[in-house]
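The complex is shown incomplete by one protein chain, all other protein chains being positioned as in the whole.
And now, chain A:
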Amino acid sequence: MSDALLRLEGVSSGYGQSRILWDVDFALPRGKATALIGRNGVGKSTLLSTIMGLRPLISGRVLFDGRDISRLSTHQRARAGIALVPQGRHVFPFLTVEENLLSGLAARRDGRRTIPGFIFDLFPKLDAIRHRKGGLLSGGEQQQLAIGRALAGDPRLLLLDEPTEGIQPNVVAQIEDALRHVRSEMGMTILVVEQYLDFAWRLADLYAAMQCGRIVRSGDTGTETADTVAHLVHI
């Protein structure tokens, strides 16, 4: 499949001696949103970390836009166009909202030094609290900030780890709208790890289900219901 933006070939990865991912083959089609689902501890977050270069490869290759990025460091992968919204959000606690967003510009290749306006269009709340410290925000505000910071780097691939975890429903809806916008209007490719299957199915075009460090099933969210897939992969 030549239209894959990201491709994993036989990827194994883990923490020290303990292997979490086993020989994963996986491709993300350009401009589509893919939901990565599975029970706790099957390796979903490790897969995102491995793509981002935060976990070393034990074997296999990671190809981004046809280029082997397996040996690139994390910041080089960010600059190549991969952005991560990690679990727990990881906003910089003592930087203001504005500074957090500015930090995201480090990944850009066009040298832009100001925050793109569309981020405040997507999350108007961030504009109102731009001088507040990241550590003082509510969970929902931090999640919007973490997504905004990722988008500030003008990525082509957006990785999100449980973006709805602990977030109130109206903010979840806002995040969903924002992600749908960057996918449809800006052509961004999205990989989202999500426990909340309703959200995953509303947002994603495709799904991939993991069990025991392997991708065991993948398909189209339009043709299979969340319930069926959940039943098949024991979520």
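Here is the rule we go by: a contact is a pair of C-beta atoms (placed from the backbone, for glycine too) under 8 Å apart; a residue touches a chain by one contact, two chains touch by 3 or more; residues count from 1.
Methods note: contacts and distances are computed from a predicted model.
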Protein name as given in UniProt for the chain not displayed, "Acetolactate synthase small subunit", "Urea transport system permease protein", "ABC transporter domain-containing protein" or "histidine kinase": "Urea transport system permease protein"
Contact residue for the chain not shown (choose from A:93, A:166, A:187 or A:222): A:93
Per the touch definition above, residue among A:102, A:186 or A:216 touching the missing chain: A:102
Options A:6, A:20, A:37 or A:52, residue touching the unrepresented chain: A:52
Where the unshown chain meets chain A, residue by residue: 52, 54, 73-75, 78-79, 83-84, 86, 90, 92-95, 99, 102-104, 106-108, 113, 149-150, 153
